[in-house]
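A selection of the complex's chains, in situ.
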Amino acid sequence: MPIIRVELLKGRTIEQKREFADVVTREAARILRCSPEVVDIVFHEVERHDWSSNGRLYSDK
Amino acid sequence: MPIIRVELLKGRTIEQKREFADVVTREAARILRCSPEVVDIVFHEVERHDWSSNGRLYSDK
């Protein structure tokens, strides 16, 4: 049931995503009391010129 | 008015998206009683290494 969507700046490795998926699925299942089988995690990588904080694109920082 | 967002694993063809857009817009308009002109559908394709279920990335399955 839970769908977890992660927006993050481009540049993380597949190993990092693999570990994140593994650990966060296990913690989500434990804390939210559901089966890990129903936990979906989707990563959305964002380019630095597509994300701004404080009014400035990351690519300009 | 309705905005329909579809997250799906990469690999569908444009023909499939075209048919999906056509059919689902028609059904949405009929069931939700709105004009098809106000139905927007946006596809977000996701790489297999960016989606996990049951704690494992699809690219590892």
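Should a chain be cited, it is by its letter among A and B, assigned in written order, with residues numbered from 1 in that chain.
Basically, a contact is a pair of C-beta atoms (placed from the backbone, for glycine too) under 8 Å apart; a residue touches a chain by one contact, two chains touch by 3 or more.
Source: prediction; values computed, not measured.
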item: Oligomeric state of the whole complex, in copies, if 2 are shown; value: 6
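The rule is short, and it goes like this: only the chains that are shown with their structure count from here on.
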item: Interchain centroid distance [CA atoms averaged], chain A/chain B, Å; value: 20
item: Residue numbers on chain A that touch chain B, as the complex places them; value: 14, 17-18, 21-22, 25-26, 36-37, 39-45
item: Residue ranges of chain B touching chain A (in the complex, touch as defined); value: 7, 44, 46, 49-57, 59-60
